[in-house]
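Heads up, one of the protein chains got dropped from this complex, but the rest are sitting where they should.
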Amino acid sequence: MKICYFAWMREKMDMAEEELTLPTTIKTVADLMDFLKKRDEKGAHAFDDSSLLRVAVNQSFANFDHPLSDSDEVAFFPPVTGG
Amino acid sequence: MKICYFAWMREKMDMAEEELTLPTTIKTVADLMDFLKKRDEKGAHAFDDSSLLRVAVNQSFANFDHPLSDSDEVAFFPPVTGG
Amino acid sequence: MKISVQHDDFDVSTESLRLTESNPAIGAVVSFVGHVRDTSHNQNLVDMTLEHYPGMTEKQLSEIAVEAQKRWHLEDLTIIHRVGALKPTEQIVLVITASSHRQDAFEAAQFLMDWLKTKAPFWKKETTKDGQSQWVEALDSDNDAANKWINPKT
Partner (left out) sequence: MKISVQHDDFDVSTESLRLTESNPAIGAVVSFVGHVRDTSHNQNLVDMTLEHYPGMTEKQLSEIAVEAQKRWHLEDLTIIHRVGALKPTEQIVLVITASSHRQDAFEAAQFLMDWLKTKAPFWKKETTKDGQSQWVEALDSDNDAANKWINPKT
């Protein structure tokens, strides 16, 4: 699975993207967020308040209960501010 | 008094403007319209259907009951179609 | 604020950058451009001639512009209206509104066009390929659009 980070999520995670082989226990976006939050200090900080986060699965906005498979591209970022 | 005609009113009256010394019987725009309608063939034709006409007195839109004085500039024209 | 009645064509970029380049408070610029449209169904419009009432036109456009500035927070605005003979697809009218926020710019531009359409003394005459020419008739829909704005929003 490819995970992308944008804006301050990229800064907090200190990387723009990573490849991850999905642990079998991860079924949804929420599971993945929980996994990344517990993985290390950076994850704990970045995923501390999930109400600040938005998620895209395969480049479409998704809810936290969206199911995941290993071939998905998931992105975490703050609410958008373009225009 | 200066009287101006625009668009098809100019064509029907066959002039863009004229100077007229106000007969003392003319107190309002409606009086003037009635006078011009009765003056000649062109006036009869141009002022035939007053519902098609708009009036400006001193370059502001005015109703037919607007009072007139000899120093006024009056204009007759169809509804505007700019923009 | 710039208001102009002219035969010459205008350039939207030039006119909008004139407003924004020295004013960092401007975040939103809305431009409306009206074009000569071939409404004759079989595309045989040769040209459109715009007549106006010199003096009253500028007066009416100024009054409409002042009203827009009263109702919305605008940093600046521009109205340019062409007169004389114009060909299909040519630009007829330009309205630009510049504001900190896009809602004000959008609403003010729409207001300016709706009122200009019913309150500024311009008249259009179309000439078609068969040599016929006729005055364009006013639309009820333009009156309806203008009437929406009679009362400032509360």
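Order as written gives the chain letters A, B and C; numbering starts at 1 within each chain.
By our rule, a contact is a pair of C-beta atoms (placed from the backbone, for glycine too) under 8 Å apart; a residue touches a chain by one contact, two chains touch by 3 or more.
Everything numeric in this text was worked out from a predicted model, so none of it was measured.
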Chains in view that the hidden chain touches are A, C
In the whole complex, of C:I26, C:L61 or C:L77, the residue touching the missing chain would be C:I26
Using the document's contact rule, name the residues of chain C that touch the chain not shown here. 11-14, 16, 20-39, 43, 45, 88-89, 100, 102-103, 105-106, 109-110, 113, 145
In the full complex, chain A touches the hidden chain through residues 4, 6-8, 10, 56, 59-61, 75, 77-83
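Following the convention adopted for this analysis, only the chains that are shown with their structure count from here on.
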What whole-number Å value describes the gap between the mean CA coordinates of chain A and chain B? 73
Whole-Å distance, chain B centre to chain C centre, using C-alpha means? 26
Please tell me the distance, in whole Å, between the geometric centres of chain A and chain C computed from their C-alpha atoms. 48
